[in-house]
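Of the protein chains in this complex, all but one are displayed in their positions.
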Amino acid sequence: MRQVLARAIGGLAVIGLVAGAAACNSSSSSDDAASGNCGYKLAFFGALTGSAANLGVNIEQGFELAIKQYNTKKGSECITVAKFDSQGEPAVAPGVARNLVADKKILGIVGPPFSGESEAADPIFEEAGIPTITPSATRVSLSANGWKTFHRAVANDDAQGPAAANYIKDVLKAQKVFVADDQSAYGAGLADVVKKTLGSSVVATDKTEADGKQTDFSAVVQKVVSSGATAMFYGGYYQNGGLIRKQLTAANWKGVLVGGDGMKDPGLAKAAGNNAATGTVVTCPCSPPEKAGGTFVADYKKQWNVDAGTYSDVAFDAANVFLAGIDAGNTTPEKLNTYLSTVNYTGIANVYKWTATGELDPNSIKVWAFKFDATGNTIADQEVKTS
Amino acid sequence: MTTTETPPTGAVPAAEKKNWRTSGGVRGWFGRQHWAVRTVLALVFAAVAYLLPYAGDVPVLGPQIITEGIDWPSALFNMSYYVLLALGLNVVVGFAGLLDLGYVGFFAVGAYTVAMLTSPDSVLHTEWPWLAAIPVALAIAMLSGLILGWPTLRLRGDYLAIVTLGFAEIIRIFATSSETLRGDRGFSDIPHPPGSYADGKPIFGVADATPYYWLGLSVIILVIFGVRNLDRSRVGRSWLAIREDEEAAEIMGVRTIKYKLWAFAIGAFIGGLGGVMFAGQQGFMNSQTFILQFSILVLAGVVMGGSGNLFGAILGGALISYIPDRLRGIEDPIFHTDLFGFRFAIFGLVIIAIMIFRPQGLIPSRRRAMELKDREKEVAPQ
Partner (left out) sequence: MNFSGLIQDFGPLTITGLAQGAIIALFALGYTLVYGVLRLINFAHSEVFLLGSYACLIVWGLFGLDQNSATPNMVAVLGYLLLGLLAAVVISGVTALGVELVAYRPLRRRNAPPLAFLITAIGASLFISETVGVVTKRNITGVPPLIRPTDVVVIGNMHVTNLQILIIVLALVAMFVLDRFINRSRLGRGIRAVAQNPDSAALMGVNKSRVIALVFLIGGLMAGIAAVMYDLKIGVTRFDAGFLLGIEAFTAAVLGGIGNLRGALLGGLLLGVLQNYAAGLFGTQWLHAASFVLLVLILLVRPTGLLGESLGRARA
């Protein structure tokens, strides 16, 4: 009898969990429409859970900060934040994207952050006609799909790669360079361009597994040391970048690690330790926020209690572009999309002016090199030429 | 748990319940009905399944069922290919008793073959339509089952588990690192299934997942018929013999290696079918999908639902996809933060709870329940 009872309780518990959870669905959509172009939503679409969540959260927080500031300025909850968690996975993205387009109040989307999920989800956004601004999907071919709603708020790999190579050649004056990547669409794409641009000064190459799939890099480190390279380019994200830097330092390698914008994150210094990270160079197709004035860095820290990370600033800009459009009365996705095709907005990281395929105007692209300082922050070093 | 029935303590309802249970519960009752009644009931059940995309329109109950953070028809489609995988894995684990931790490998083989043959990104440049790629994909998936099975089926239970796990990891790493399979860059523009409405719009578009779900459901029904017949045939009886006592089966003249290979090949076939469906809906795929956790999840589904029982496997497969999706977009009552970050943690707890309260799964296989009752008598005091 006791066991029958136990089973009954167990069954009830499971049912109760599901039903109870269902009972508190957050379906509180307030319908105070349209006073001063308010009552609409902007969506973030990207990884909030899963192994790539750290990158997604950086972007989401930048995005949400812009909207919070806008709402404070307006004095009301004018624009609502809608978050859609794709887990960064192409397999999950379509279902979440269809859910997003079902919400007719959403006027624009910041995301998807990764190239893979963009390929899977963007056709759905295209069909629904909702404009997207991706802060970080840099695969070159994305803009060649003929999507009218696609906009990229950063330069693609073809623009950034040569700049990183030029920095290694002209500023570091390295004769021997080791190039490695993490086999991600982003990292491998970037590393390939760097290899091509550097040509014969690349003495050896290697590939690692992606972030979170490998932590012991002793074989790569040994290859770098043996190759006699004085500079290493790593195409990948900051976690692996930081781990490699730390293990290189532990192996007594004195050269400079260079990376792309995926490594421009305080997380690199966190993984490597500030001492080891100091002097690491990252290039970014963005301008230093302090050049634009404003208080983004401080505001971000105040709001989220962490430092702004990779692409936080770009996402902040992307949200502001949308908000400026909505403020100007573009309150349908179609109008907002048209607005994007004509916009010329100067944000904290870039000047946003898009070509017909959704790429940034090539004339407005600037690539800067940043250096990690002894406190673990990235400090603007110099502008690098892109060709 | 279910095996240790304590005698009823005099209460009448308990005695009635006992009778109901000993006569086989719902399934026993279903089995005693006239075949016509059974057919009608099965048809009604199938009709309900086909109408599930509209569950949200049912008053009161509907909104409790559908998912919040993910489009409901898409969630249903995801469930459908998880169910296919669970059905396939159930053949390997449930029927033949071979512990396979790398089942996602076959799913990957099916999906990648379709991608290679159809996508313009592929080195083959064949760009076949989706339908034409299916037979090739299924044949290659089956072949891969045989190739994996041939050298490894000599290994005993847990060694087989780690080898199959290794096999799936090798496939994943190969998919990530080889130029031909394009790794993280993946294949884009994989064609959708054919067909169009009268107004020229394709049935299988990108915006609505309902047709994909119906397609998946139809495939599932076909697979159920196939697997059920197999299980009741000579092959199924051989599997049972192998699962129970391999050596005894061998002595009695069951060609164990042959039937184990059969189980692997059929499991691989169904897994490949899941991959084909996935690729057809997705349009784009890369190596990110085929991670190890995926196989482990499907295995959890099969065992949770009731390993060895078709409907158990279906239920389990559906649940592993449904529970995490259902937990999206739900606020917790205490801190009012979104629960989605916790959904896999909660899911882990649900798995533990289900297994503790129903160790043979939600819908246990009747044969297995009987075996367990036998073993119960032998157990040493804890």
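All chains are identified by letter, namely A and B, in their written order; residue positions are counted from 1 within each chain.
FYI, a residue touches a chain if its C-beta (ideal position, glycine included) is under 8 Å from a C-beta of that chain, and two chains touch if they have at least 3 such contacts.
Bear in mind the structure is a predicted one, so any value in this text is a computation, not a measurement.
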Neighbouring shown chains of the undisplayed chain, as defined at the top: A, B
Among A:Lys195, A:Lys246 or A:Lys264, the residue in touch with the chain that has been omitted: A:Lys246
Touch with the omitted chain, as defined above, among A:Asn275, A:Thr295 or A:Gln382: A:Asn275
Residue of A:Asn37, A:Asn54 or A:Asn99 in touch with the missing chain, whole complex considered: A:Asn54
Sole contact to the chain not displayed, among B:Ala49, B:Leu99, B:Leu240 or B:Ile257: B:Leu99
Absent-chain contact - pick from A:Asp158, A:Glu209, A:Asp299 or A:Asp327: A:Glu209
Residues from subunit A at the interface with the omitted partner, ascending: 49-51, 53-54, 57, 180, 183, 204, 206-209, 212-223, 225-226, 239, 242-243, 246-247, 250-252, 267, 269-275, 376
Contacts of subunit B with the absent chain, listed as residue ranges: 1, 3-4, 93, 99, 151-152, 154-156, 158-159, 161-163, 165-167, 169-170, 173-174, 176-177, 292-293, 296, 299-300, 303-304, 307, 341-342, 344-345, 347-352, 355-356, 359-360, 368, 372, 375-376, 379-382
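Please note the rule applied: only the chains that are shown with their structure count from here on.
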Chain centre separation in whole Å, for subunit B relative to subunit A (CA means): 35
Residue ranges of subunit B touching subunit A (in the complex, touch as defined): 1-2, 4, 6, 8-9, 14, 17, 63-64, 67-71, 73-75, 77-78, 173, 176-177, 183-186, 188, 205-209, 278, 281-286, 288-289, 323, 325-333, 338-341, 343-344, 346, 350, 353-354, 356-358
Residue ranges of subunit A touching subunit B (in the complex, touch as defined): 1-4, 6-7, 10-11, 13-14, 17-22, 24-27, 48-49, 83-85, 88-92, 94-99, 101-102, 115-116, 119-120, 123-124, 127-128, 139, 141, 145, 183-185, 188-189, 207, 209-210
